[in-house]
Structures are given as C-alpha cells and as structure tokens.
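Worksheet for the structure shown next.
Missing here: one protein chain of the complex. Every other protein chain is in place.
By letter and in written order, the chains are A, B and C; residue numbering begins at 1 in each of them.
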Amino acid sequence: MTASSPVSHEHHVVGPKTYLTILIALMVLTATTTGAAYIEMGVFNPIVALGIACLKAVLVILFFMHIRYSSKVMMLTVGAGFFTFLVLITMTLSDYISRNWGLW
Amino acid sequence: MDSHAIATEHGEQELHGEAHPAHLRHHFVTVDQQRETASFGMWLFLLTEIMFFGGLFMAYLLYRNWYYDAFVASSNTLGIGLGTTNTAVLILSSFTMAMGVYSAEIRNRKGLLISLSCTILLGLVFLGIKSVEYHEKYVEHHIPGASFSIEDFVHPTDKRDVPLAPDMAQHAQLFFFLYFAMTGMHALHMIIGISILFVLLYQAWHGAYVNGHTSTIDNFGLYWHFVDIVWIFLFPLLYLISRHPLH
Amino acid sequence: MHISPVLWQFLVRWLTNSALFPPEASAISPYMDAFYFFLIAISAVGMIAVIILVFGFSIMYRKEKNPVATQIEGSTLLEATWTIIPLALFMICFVWGALLYFRIYDPPTNAMNIYIVGKQWMWKAEHPGGQHEIDSLHIPINRQVQLTMISQDVFHSFSIPAFRVKREVIPGRYSTVWFEATATGTYHLFCTQYCGTDHSAMIGEIVAMTPEDYQKWASGSTSGASLAQNGERLFASLGCNSCHSGAASARGPNLAQVYGSQLQLADGSTVTANDAFLRETILNPSTRVTAGYAPIMPTYQGQVSEEGLIDLVEYIKNLNSNYRIQQTLTTSQIASGQAGASSSSPGSSSPAMNYRPQQTLGAGQGGPAKAGKTAPSVPGTVNQ
Partner (left out) sequence: MSTIVALPDQETARLPKLSYLNSEYGLKSWLLTGDHKRIAMLYLISITFFFFIGGAFAGLIRLELLTPLPDLVASDTYNKLFTMHGVIMIFLFLVPSVPATVGNFVIPIMVGAKDLAFPKINLLSWYLYIAGACFLVFALLNGGVDTGWTFTTPLSTHYVNTHVITAAMGVFIAGFSSIFTGLNFIVTIHRMRCPGMTWFRLPLFCWSNYAASILMVLGTPVLAITLVLVMLERTVGIGVFDPTKGGDPLLFQHLFWFYSHPAVYIMILPGMGVISEVISTFSRKRVFGYTAVAFSSVAIAVFGFFVWAHHMFIMGVSNYSALVFSLLTMLVAVPSAIKIFNWAATLYKGSITFETPMLYAFGFMGLFTIGGLTGVFLGSLGMDIHLTETYFIVAHFHFVMVGGMLMAYLAGVHFWWPKMTGRMYPESMSQLSAVTTFIGFILTFFPQFIVGYLGMPRRYHAYPPEFQVLNVLSTAGATVLGIGYLLPMLYMPWSLKYGKIAGDNPWQATGLEWQIQSPPLTENFIDIPVMDHEAYDYDWLEHKTAHEVTTVG
C-alpha cells in the first residue's frame, strides 16, 4: 500500500527533553516580548512583537505539533494555510494603503 | 461547534477502533496509513481555523491603523500582568498536552492521566483569569454597546495617558469589540477543547490510548496547540500596542 | 402574404423600441463601444474556433467514419500555442480596459461640480448655484461635469447607460464620476446596486440641454441661495466661526483658501485638503488634526445631514478671505435666532440638528447682511 503513498514515513516519537527545551524557550520569548513592549522603539515595537510571536508559533508547530518530523506534504499543507492567510491580509491591506481617498 | 464535531468524530472513530482489536477501520490498509490520514485531516481542519480567525485579524489590522490612538489607549487599559500570566499558563498547558502525547506513545497510562489532568487544570485556570479580565471590563464600562463609557479615554486618570477627543474615544469601541470577538472566539475553542479533554481523560482512565493506537490523542494535541498558537498572536496584538514606559 | 395590420403594428412597435446599443450621448461612449466591438470580435473568433473544432471533429471522426481511435499523448507545441494566443489577447484587453478605466474615472481639473446624495429610494442632486433636484439631473452638453456623490444610508450605484458611466455611491465617503454629454436629450438614470424594497423605483432622468437652455433652467429653478451661502449660514449656526475665525489666536486653523492646499498634520504626514478630507475632519476631527492645534474640536457625526456637509464643504471651498467669517461672527446669533424661530416648521427640532438651506428673499448673493433674514425652508430639500 504505502509503496504508492509518497507521504508515508517513520513515525517519530519526540522525547520530553525536546519538549522541555521548547517550553523554556517559549517562556523566555514571552518574557522578552512583554519586556520589549515597554521599550520605546517606535515603528519597531509591533515588528518585534509580531516577530517574536511568529518565532513562538514556529517553535510550537515544528516541535509540539511534530511538523519538524513529518513529511514534505504536511509542511507544504501548513505552509499553504498561512500563505492563504497572508494573501488575504496583504492584498486587502494593499488596497487600503493605496487608496487616494479615505483614511489612508 | 465545528471543532467539536470533528474532534468527537475522532473520538467515535477511536471507540470504533477499540471494537477492532487491530484498531483498524475497514477502509484502511495499514495502521500507519490510518494515523497519517487522521492527522492530515486534522491539519486541514486547522487550516480552516486559521482562515476563520483570519477574517478577524484582517478587521483588527485595518482598524488598528485607522484609529491607532484609540487602540493604544484601549490596549493600555488591559491588565498586562494577567495577560502575560495567561500566556504562560497556556504555553504550559501546551507542554503538558505534548507530554500527554508522549506518555501515550510510550504506553505510560499514569503519565497520560497526569498530563491530561494538568492540561485540563491549566485550561480552566486560563478561562478563570480570562473571566476576571472580562469582569474588569464590565466594571469599567468598556463593554462596547449602550453601556460603553468613553470617560476613561477622554479624561484619563493615569497621567501618562494622552486624553482622546470624544470622536476618537468612540472608536475604542471597535477595539473592544474586536478584543471580545477574538478572545471570545478563542475562549470558545478552549471550552470545546476542555470538554473533549474530559472525554479523553475518561477513556484513558479505562485504559485507552496506551495500546499503541494514539492518533486521537495526537490529533487532539494538534488542536490544543493550535489554540495556543492563536493566543500567541492575540497576546501581542491586543495587549502590547505601545505600552507606557515603566517610570 | 398578408399580415394582419394589428400584428404588424405590434411587431413594428416592438422592433422600433428594441435596440442593440444604448445611444452614444457622451464623449466617452464611442471609446467604450469601440472596445466592446473589439471584445465581441475576439469572442466571435474564439467561439467559431471552438465550434469548428468540435463539429468538424465530430463529423470527421464519428464512429462510423473512424471506428478505431488513434491514441495521442498531447502536443506541447499546440498547447503552448493556445496558451500564448489567448494570453496575448487577454493582455490586450487588460491594457485597453485599464486605459479606458482611467479615462473614465480620473476627473478633469476644471469640470463643473454637482453633488449627488443617494438615499432609499431617490437621487438628490445639488447644483452649486443652489438648484435642488430629485430623481432628475439637468446638465449642459459639451461641458465636463463632475459628480461628487455620497449615500446617506446603503450602497447605491449611479448609472447612466447612455453615457457609459457608473459608480458606486457609498455611505460615509465621497465617490466621484465625470462625463461630458455630447447630445441633448433625456436619458435613463438607474440605481444599479440593489438597495432594498424600491430599488427598481430608484430611477430618474438625465436632461442634457444646450448651455443656453441650461442657463435658463438654472436661473429659473434656483432656490435662491447657493450651496456656499447655505454653508455659510450653517457654519455660523453651528458656531464653527467661533474657533475657525481666521484670527491668529484662533483655536481652530484658518480655513481661508485651505481647499486644495497641502496640510501638515499633527502626526507629521501631509494631506491635500479635498472634499473627502474636509468632510472627514468635520465628522471625525481628531483622526486628522492639523499640526499646531489641539484635538479639541467636537464631532458633528449625526448632527449635520449629508446635504449640510455638502453645503459646508462647498462653503469652505469658496472661502477666500476671513472677512465674511468675522462678519458672520456678529450675525450668527441672528441667524441661529431666526433658525430657532423657524424651528416650528415641521421636521426641524433644533437649529444645529437639522439645518435647511434657507431661501433668501433678495436675489442670489447672500452675504452677511442678507444671511440674517431667512424664510422657512424649501420643501423638497428636506433631509431626514
């Protein structure tokens, strides 16, 4: 069966050591982002905040959700989801930004 | 309701699998195929969830840019202490959930029971803190609608707040609506998740999931982590719009 | 053969009434029709190609003729051909269409401006000269006319098929469209965006007249006070002039000649003060604060009707010196007093809440002195 299914692969068991490191990393990042919010960085504040959020999300997806150990197809699928989300955001906002009337 | 539907779907599938000694549904060939299929389906469902929240994020980004001052002022009324605590709690619950998946895979019933209960507990703590925050908003008349009061924004008590003009202050309602919509939608997912967790706990108590067939736990884990991810984005967006410097 | 005269007349009436194209009554219509014929042409070519292929093959290779099929994998060359050729044609359509689009939607600089307010289910037209129309619009031919349009409830869409122009009329923001009529006559005006129960009754007529006739019509049907004059009174009765007095010490920025100028905003950005900006700053002052001023201006959201806003915008547009403002400062009390006196007239509760364009007894040019004596509001321009 699996001969024809290019996506089949060894089922990988992630150990508590990995989980613990990720947990600590996430906690540190949370502290960082909260701290960063109090430093005045102007335009960089949201960028830093979102950057850290993305980093945390990636960690969770890769390790807690085992994408790191799954097949290409899974990675592609997850990628596709976030890509479509970005399409929605960017293409809509680009319209608002490029309005010559209205608020923007 | 959607996530509940699919999740219990897996639950029932599992029960059905229990009937088979091989936990193999008739239309699958190998256990591997069945597990991968289930997790792939779960992932696709999570993609729909991404897009579902996507609409809200879209609205949020637009109005945050239109009414930045109002959003800053409103964001500063949120208790950052509680917010950060909640983030930590949720991340911790994600960890315990992951440990649950692990113990299921190494067929450790005790570990599974413990981690599931911890996850439930942390989830409840999160919801508790959230309800405290909601209650604060209610007391401060920051619930959008008829009872909404722009007083705190026009005549802020905190010296560091810049007073807003009434029309801008009105737009704080948009922030609070989006705040309640997003965190509410997220809390709804938490509640659904916790109720499923109780089912899983009950079944695990009766010895399920530690017999090598873990896909239900795996998939629920995916769902729980996804809820965590949503919050990971909600936290900076809602709580951390240019906080006042400490001093 | 013999056709019964009745049936004959019937057919004739029908066929004469039915056309394939709407009249070409604007400067843009020939361009639109040319593009339309081009699109029809390429569609015909494509259609014929498909028909020939399908029918030709069906006849040549039907089972009787060709009992055994010859398997063919495909042909990259052929596929490339019928990818490239349609793509090329579509790109031509895109470019042509884009040019046409900007030609239609980019307004000319010196067009005469008419304001349109859409509401369920009527069109209200306001000419700068103070002519108010409902469900009809009189325009001169051979003159560029720009419409500044806004809806006071739901989405509407202002469509004149004979002019080949259409634009959505959106609540909460101005949208503009322009045209230059070339032939006199009466044309259809449709609301093409579904807007509720009487959507199909939200129609009107465009009357394109020679410039002379238009002048006659304009002088004949003016309500006496131009929009700017109405705006001036509204400006006074809302007390705008107490801050926007133009004095150096004033709490509000000087409005004289502000229209069309580049403004420095408090947040550092600069904007052009156009209609949309003026309207926005009246309704949501603190979203766009001019640099150097505190965001203390109250919002007039819900206090001024769209017509009132148009009057104010038109007034500020035409405001060249602050002399009149300082004058109206003295007369504003009278004006509001008068408005208060006339507030017994149906539908007006407080002077500020719903201001009506007032009809001055004297002809035309309003002015501070005349602004005082006001008569009851003109029916038909009532706005709810």
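Here, a contact is a pair of C-beta atoms (placed from the backbone, for glycine too) under 8 Å apart; a residue touches a chain by one contact, two chains touch by 3 or more.
In this text the structure is predicted, and so the values were computed from the model without any measurement.
Asks: Specify the shown partners of the omitted chain in the complete complex.
Replies: A, B, C
Asks: Which residue among B:48, B:131, B:149 or B:195 touches the omitted chain?
Replies: In the complete complex, the chain left out is touched by residue B:48.
Asks: Which listed residue (C:54, C:134, C:265 or C:291) would be found touching the missing chain in the intact complex?
Replies: Answering carefully, the residue with contact to the hidden chain is C:54.
Asks: Given the contact definition stated above, which residue among C:138, C:167, C:288 or C:317 touches the chain not shown here?
Replies: That would be C:167, which touches the missing chain.
Asks: For subunit A, which positions touch the chain that isn't shown here?
Replies: 1, 3-5, 7, 73, 80-81, 84, 87-88, 91-92, 94-101
Asks: Give me the subunit B residues in contact with the hidden chain, please.
Replies: On the side of subunit B, residues 2, 5-6, 9, 12-13, 25-27, 29, 33, 36-37, 40-41, 44-45, 47-56, 58-59, 62-63, 66-67, 144-145, 170-171, 173-174, 177-178, 181 touch the unshown chain.
Asks: Since one chain isn't shown, list which residues of subunit C touch it in the complete complex.
Replies: Spelled out for subunit C, the touching residues are 14-15, 17-22, 31-32, 35-36, 39, 42-43, 46-47, 50-51, 53-54, 57-58, 61-64, 66-75, 78-79, 82-83, 86-87, 90-91, 93-94, 96-105, 120, 153-155, 157, 159, 161-162, 164-168, 170-173, 175, 188, 190-201, 203, 284, 301-302.
Operating definition for what follows: only the chains that are shown with their structure count from here on.
Asks: With chain centres defined as C-alpha means, what is the inter-centre distance between subunit B and subunit C in Å?
Replies: The computed centroid separation for subunit B versus subunit C comes out at 46 Å.
Asks: So which stretches of subunit C touch two or more other chains?
Replies: Only 287 qualify.
Asks: Would you give the residues of subunit A that are in contact with at least 2 other chains, written as numbers and ranges?
Replies: 103
Asks: Enumerate the contact residues on subunit A facing subunit B in the complex.
Replies: For this pair, the touching residues of subunit A are 1-2, 5, 7-8, 11, 13-16, 19-20, 22-23, 26-27, 30-31, 33-34, 37-40, 45-46, 49-50, 52-53, 56-57, 60-61, 63-66, 70, 73-74, 77-78, 80-82, 84-85, 88-89, 92-93, 96, 103-104.
Asks: Using the touch definition up top, name the residues of subunit C that touch subunit B in the complex.
Replies: 283-287, 295-299, 301
Asks: For the complex, give me every residue of subunit B touching subunit C.
Replies: By the definition above, subunit B touches subunit C via 66-67, 69, 164-168, 170.
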